[in-house]
Each structure stands twice: as C-alpha cells, then as structure tokens.
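Missing here is one protein chain; the remaining ones are kept as they sit in the complex.
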C-alpha cells in the first residue's frame, strides 16, 4: 500500500498545473466573452481562444490524456492516446475540473467525446475509426451520446424504447431522446445512438448502438433543455432530439447487434472516474473561493474566517474531500488491476458519494459568499447546477444505492455460509 | 387555544382558492408566453393577461389583502387595505405561493410593493401618500426597496455605506446597491433608498430613507443579477444600481432623519410572514407534483410511489411542513397580539426554519422527477433558486441563529436568577 | 385561531410549576438515594419520598390530571379524573417531563398506568373497575401493558402470537412478551395482556385483551431488559415475560372477544400525546442545562456560549422545539374536536417527529457538556436512552412514515380527482 503518485503522474501533474495557471485560467474571461459574441451561442467549439489553447496543449503533450493504457484494452494502434492508466489519469482529470468549461476541451478530454472515442477505439470498425475517431482525436469535430429518453426511467437502460430497425442495407431509427449533452452545438457532427434492434431478445441483448451523422434527414434537434436557469451553451447544451424514420447504412452499427447494453457498460467506468475527479476539482475550487472570501469579509466586528460555524464548514469540506478522493483513486486502481467488472461496487460507490458531498460543499461556499454566491459573479451557482445533474447521470442515486445494498447483502450472506 | 381558521379567513380562503383554480392557474402559460413576447422582457407588469386578472381580483374583493388591520397600526384612512390581521392574511399568502409569479401581483400583494406600501402608509407624509401610495394601492406603478450593498455584509443594516447628504432643500445620494428586486422593470417608478444621513450618530440612528424616482439623474440601473442562471424577469429582476450625485427634494425623506433603521425593522415582520407563507405554498405545490409524478412513473417493476425511500420523502415533507406552518401562524398571531417587537424571536425562527425545510423538499421533489425536475418543464428548479435566496434575505441564516441563541441564553440566565 | 392557553390550563400550569419547583425537584436526589437503598431496586413505588409527594399532589388537586374529559368519552362516573381535554392536559404533561422519573408518578400520571386506567374506564366491567381501576386511580397498585413480543415485528399488532384460548369459564394464555415496562416492580399487580383468541378471524378481529394478576401461576418474569446500560429500575424496568398455561377467569376479558386491536388503537392516541409532551419537557430541560453549562465553561479564551457552533446548536434546538410543540398541541386539539380517528395522520406525525428532534438536542447538549454529559453526573445520557426507545414504541419510525406517506398519496390522488 502506497499513497504517493508515481513519477509519470507527478510529472504530468506539474506540467498540467503550469498550463492551467499560465494559460487556461487567464483565458477564462476571454473565452466567455468570445462565446457571448458568437452568432450561435451554442457553437462553443468555434471560439478562437479555445483553438489556440488546443494547439498549445498538443504541443505540450497534454492532449488526449484520457485515452487509457492500450495494453489493458487490447491496443488502439494508430489511434492510441497518452496510454495512461486510470489511476494516472484521475489526478489530472481532477485538475481540469477546476476550470470545467475550458480545461477539458482544451486538452481534448471533455465528455461526452472522451467516452465516445473510447467506444470507437474499442468497438469501431476500421472504417468507423478513420471516418469519426480520427477527427475526434484530432479535435476537429464533436460528438454526442444519445441514450436517455423522456418517456421512460432511463436509470434502467433496458427500458429504452427508441427503435433501430434493420431494413435491407440500412437501419431505420424512430424515437425521442433528451439530455443529449453537446448536441445543440452545430459542430457536433456525429451521434452514437442507443436503441432496440430486437425487442424480443433476452433483456440485455435487445439493444444496439449506431452512428448517426448530424445532417441525416429525419433527425431534429427539438430544443435545448435547461438546468436550473442555465442552458449550458458553454459545452453545447443538452438537446431534446427527435428521430423520425432516420436512415443510416448498416455499416454504421457499432460492434454487433444486441451488444448495445454491454458497450454502454464498458463506457461507464472510466466516465464515472472522470466525472468524479473533475467534481473533486470543483470542490477544491469552491473551498479555495470560500477560504478567500471569508478572510476578506467582515461581519459583526471580525472576519468570517474567525467565526466558528464557517470554520466548521471548512473543516468538514476538507475532511470529506480527502476521503472521497481516496475512494475514487482506489476505484481507478481497481479498474486498472481487476477490470471494470471487478470494480463494479466501487464505481457505484463513487457515483453515490461524490455529487452529494460536492453539492453540500458548494451550498456552503455559496452561503459564505452571501447573495453574490448565487449570481454570475462567482462560478459557484453554475457549478452547483452542474453537480446536481450528476445525481441523475446513469440513473438516480437511489437506484445505485439499492443495487449496491443488494450486492452487500449477497456478500454478507455468502460470508455467513 | 384553537387551531381553526375564523369565519372571515375561511370565507376568503374559499374565494381565493376558486380564483386560483378558475382564473390564475389557467392563465399561467399565457402569462409566460406574453412575457416572452415583450420587447423588454423585464417589463412584466405590462403583460395583458395580468392586467385582466388584476381587474377581476379588484372586482372579487381580492385586492390589497395584505394591508393590515388599521386599528392595530393607527389607521390608514383613505389608504386602507382589506384590514385583515396578520393571522388572517397568512393562509391567503400561502395560497398565492402556489402560483408565485402570477398570483401575488394579480392581487396587488407582491413583494416588494407590499412592504413599500406599508412603509408609506405608516410613515409617509400626506403628499408622499398621494403621490406614490395611491398609484401603488391602485396597481398603477411598481416600486423597489434599495437597501443591500455589494461591498458590505448587509446582514448588519448598520454597515450600509450609501451616503444621503443634506444640501439645502435637497438630499444628495451616492453609493451602490444590488439585489434590488423589481428594479429592472421600467414600470418600477419609485425607489425607497436606505443610506446614511449622519455617520457620526449613534449606531442605529445614522440611517434614513428617501424616495428616489426612477428617472432622477445620476441613478443608473447597472445590470440585472442572476440567481442560478435565472434573471427573474417575471418579477422585474434584481438590479445593481449606482447612485452618483442623485438629488431629490428634502420632502422625499420618509419619517425623520435617523429613523431609517427603525423603519426597516417595522417593515421586516410582515414581510417575513408573507415570504414564509408563500414558501409553504411552494412546498405544498412541490409535494403535489412529487406525489403525482411517483404514481405515474415505473422503475424496476413498480411505481416509484410504492418504493420505501420515496415514501420516506413524502412523509418527512408532510411532517415538516405541518410543523412549520404552525410556527408561522403563531408568529402572525403574536405580531397581532403583542406586536412585532414581542414576536422578534419567532420572526427570526421562521426565517431560519422555512427556507431550509422548503429547499430540502424541493430537492427531493426534483430527485423524484429525474433530470426533468431540473429543467424548464417543471417549476421545481426555479422554485429552488427562489427559495435558496431566502437564506440570504435580511441577512444569512447564520446571523439570525446567532442572534436567536443570544436571546435564548439571556432568557435562560434570567430564569436561573 | 388562538395560541393562548385557556384559563384553566394557565391556572393548573402555575400550580404545577410551583409544585415542581418547591417539592418535586428538591426531592429528586432523595428519591434516588432511597431507591438505591431498597432491597429490591425495582420496587420503586415503595420509596417513602414518593409516597409523601403523592399525598401532597392529591391535596393540591394535581392528581389524575391525565384522565380525559368525561363528556367526550361517555363519562366515567365515580371513576372520573380531572376531566381535562387533551389540549388542556398536554402542557401539564410537558412540565412533568422535566422530572421524568418523579413527577409523573407523583401525580399518578405515569405510563403505562395512565393508558391502562383509560382502558379500564372506557371498556372495563363494573367488577373490573372496582377491583383494578379503583386502586390504580388511588395510586395503591401499579399495572403493566403486555403487547410486544420478541419473535415478531410488533409494529404490526396483527403479528402477535400469544394465544388466549377459551377453556370453559377460563382463558388459558401461552406465549412470550418483552419490553413490558414497569413489570419488574413487585407492586405491579395487574397486567393487561393482548393475544389471539381467534387466529382464523378477520385480521383485525383475532385479538383480545385479558387481565392477568401478577401472582397467577404460569406467569414468569424472566429478566429485565436493559436500554443502553440502564435497567430503568426507577420505573420498574422492562420485563421479559413467559406465559405457560396461565389461567384467568373468563370475566377477566376486557370488552369483547376480537376487540383487542380496537382497544389498543383507542389507547394509542392519548399515550402518544403524553409521551411527546413529556419528551418536549426533556428537551427543554436539556436546553436549560446546555445554556447553563456553556456560560460557565471556558475554552480557548472565551466561554463556550460565545462560540458560533454552540450558538447554532442552541438556536436550532429552540426553533425545532417550538415547531414540534405546536404540532403536538394541534394534534391534542384535533383529538378533542374530531376524535382519535380524525387525528390519525397527526398522531403519526408527532410520533415520527418527536424522538428524532429530541434525540438530536440531547446529543448536542451532551456534546456541550464534554465527557461528563455521558455520565451519571447529568441526566442527559439517561434521557437520551429513554428518548431513543420512543423510535420503536408502537412500531419503528419507518413503519409510521410509510403509513403516513400512503395516506398522503391517497389524499393527493383524491384531490387530483
């Protein structure tokens, strides 16, 4: 047992921290300004300042860090990323969470592209890789992952109702999706869509995934969903989509028919690690802002920083973040050593624990800021909204708790013999 | 001790519930549609559907219900309202909270106009009443209350820094304010501004209030503040204001010089009751939505309504709301029987308890809705944002807790003798 | 709506507060000393100081205050108590909670005798009243109520397994009971025992109650149960009982066969009010002790009373207790005006809310006392243990929450039409 980062992680952390401090953070205000000046405010990936940062990140070797160690996943050949393990990448993801709108895309490490690139690297055909993975890895286009549906509890992926019907050399899609992150951005060129190819198959074999280019006839971006009052245009919004007799070539199938559920599961583990580590970066940023604020703000004759309740908030934030980080890192280590399936319980655990802890820290950081904490003058309220959505991502917390408890009960029953 | 409403309250509740069900609630969609069609989206008070509802409310005798019993406050003569006690008005305010954007203004019972009208009724000169109170009571203009400042912890009203300097027959104002609700609306014609007329006086005698018409030179509406992404244009937003050598006639002083703190305190009690009761209406609406949702949504083979965790949420919501309502009603009764000063501790108590309880209920109602609960498709996230701001209104919870604890410690020390 | 006590309540409160301050509280130390000196430490009712207090309470007219208004329950004739309504008695019960070991028995208002006397007054035959109710009302004997069983979840009274079989002119009892409060005291002469007379009847008609004198052959007091480390000998402990072919005359049946469940329900409402109000007295005492302690204790250069976290505890305790008391009082009022059945939801609500709130207050009061708060030097830890048991009384909280939520869902569904 050893709690120190290895040399490569340590080195990359330093490079990344330098890039954050000298390039990303100074660029934030300009990014939002240029973004507000766009004709289509959702076309965030066209913002010039972002283009410059991406060029520089490539140059510095801080590009595609997310793409995991090829030896573990079978090798991605010419589509290889940085080849880090989950445990090596996790602390880097945390750092990018401190500037959540700008850092992940500057490094080509932003969801949902990361998960989509992994899916294509692992399950795509050579043709699919050349056509879609290449430009994604090069940061030339954006992608979306269309799974969640408005009419069913998508926490249970087997509930999905969108139909993907084979018709000769084509698949025909019909259905509705919503909360499809990034999809309002016109540069989001390709959608990975999950639907049912065989409603009569065994429950986990009914689903398949197909690639649907944005401009395919019959595909409509109905509206952007908002989260609290935010439209999240900084990363392409969350679209409601309608598929009406959308036709794609049969070669757009990812993997095999009936493998959709399995591919979704494979995509899940790393995504969870990334989300949770970035959320920890958000929490660290909130603690920083809170500490800074309470030093400078005086009420009833002394700085807030010297008031007991505020100190309790700071202490509890620190204690909770430290615990949480270790659990996320251990989960990354388990994924590296025993695989995603072996780390199943821990993956659920971090999904349960992270948003709750970070939401609470943000709420208190807001409270320490006074009403300004809820406004556009600080990133806290927007972060709160973003973190709050995580309690629904891949199903609400309650579903994961129930599942984790079932596993615990089974484990204990086995131990009792 | 008797927990039944009196006859007048009961009768008004029935009339109001009917007005809500038959007129207000059906008008909500149209209100938002017309609002979105305005050239200036903050000019909410010009929306036609609202004008119609206001005319009808007057006709039905559901107008200015908030203005308290004249016998208690010394009589308002020709400016009298419905003459209800706080205890009679409170349950009506709760009902209006169910349609928080539309019902209070339709009845001319919306903050901050209510508090401003009370101030003018109690402390205004005949000229001020004729000039400003009359059109406010008739619903012809809107008003704002400018107290909070960006640079100081406004929880302590004595911190206020805006200067109000006497210069001959005029007062000259300089300073900054923010979170001035309603002030972005161009129909908001008059501002009650709190500032310091005598920085050298005793701590609670430095402040005064003056009336500043919107079009006074030197007064700038700098920008609207947002709350979790919402600009709250439905009720005129929350403005940042700048006062640069703003000159008003000396006759615009409300009450006497040095009485600003006292007037602010007098304004506080009823405002707190109104806010808390409306918040309870929000909570009741959230419970309704949650109950409806969980009956219709199936996950893992049975409706959410039959799952234990959901039932716990519903039960706790009901139990908490029942307790809270009784405390708010008792506070109203105390204000009616022993006055605002005698009800000081209870007024603090409801300020501490209400937002916390309602925020938690909304969070769970959102969770029961899935991601949709955070979106524009339900009123829950917007309500959450609105209720969250209450934890800062008139100072953050923590200030009120500290003060209430001091009073408790003093009371206990006195009892020990 | 009116939140003031009526004249009779106010008068009795003053008399009782005087009795508490001048007689009960000064006698506490002596009571425990004499108790420790008894040969059988569970024979608490024989302690001389208690006898004196009881004589004086009778003289002062503070005797049997609990027995409700005879007009409401059909009149108890020669067995009448003070004739107070639930709403009148509740604030008196709260006061006795401040000295929970001594005050309730000194006034002949201690559970489980109170509930047992009500059962006999309402459902007993003339013979049963003369034989058992008379000496109970006169404070000459003690009684127990034997319902809970070790082998089943007694939260569901229909689970009860003790058999009561008719055999000629007798009933024969077999079964086990536990947590039978007061039963270790040898002066506890009569047990009301719930069991099944007809296992084949409709689910709520299988149960009956019979009177079993302590000395009946076949009835064994197996052992006292402990709560945390306390044996609660101050009020007769909590016995495990065994019934082996215990025979009583058929005339010992209370009410009719198959009415056991109904009688248990009737017993429940007032008992809940009493428990909750006494618990509020415990909470008030804890707040007093906490306030006193934190004034006198200095850490890191200032009294605890001036530290923010401690103030937060005091404020939250006060705010929570105020809300809770109002709900309990409203429940008492409902029982008086619409009956126990009409107050069903509120009776559940106070059962859910009270122990949780008071447990938290005690935990914080303990924390404010340092380790001494857990010891025999303060009443806090013992109170904590006592209040903790309330979360199981008449079934665990979770059962009541589930039931209350079902009712809420049904009510909301009906309102939606």
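Labels A, B and C are assigned to the chains in the order they are written; within every chain, residues are numbered from 1.
As a working rule, a contact is a pair of C-beta atoms (placed from the backbone, for glycine too) under 8 Å apart; a residue touches a chain by one contact, two chains touch by 3 or more.
Remember, predicted model here, so these are calculated numbers, not experimental data.
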item	value
Partners of the unshown chain among those that are drawn	A, B, C
Selected residue (touches chain absent from view) among B:61, B:308 or B:339	B:308
Which residue of A:25, A:170, A:231 or A:312 touches the chain not shown here	A:312
Residue in contact with the excluded chain [from C:13, C:32, C:60 or C:388]	C:388
Which of C:61, C:342 or C:370 contacts the chain that the document leaves out	C:370
Hidden partner chain, residues of chain C it touches	148, 150, 153-156, 178-179, 225-231, 297-300, 307, 309-310, 366-367, 370-372, 374-377, 381-382, 384-385, 388-389, 391-392, 396-399, 401-402
Touching residues on chain B - with respect to the absent chain	307-312
Chain not shown, touching residues in chain A	1-6, 9, 87, 287-288, 291-292, 294-295, 305, 308, 310-312, 314-316, 318-320, 322-324, 326-327, 329-330, 333-334, 337, 345-346, 349, 352-353, 398, 400-402, 404-406, 408-409, 412-413, 415-416
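As a working rule, only the chains that are shown with their structure count from here on.
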item	value
Any chain in contact with chain A as well as chain B	C
Most widely separated chain from chain C, with each centre as the mean of CA atoms	A
Centre-of-Cα separation between chain C and chain B, whole angstrom	43
In chain C, residues with contacts to at least two other chains	308, 310-312
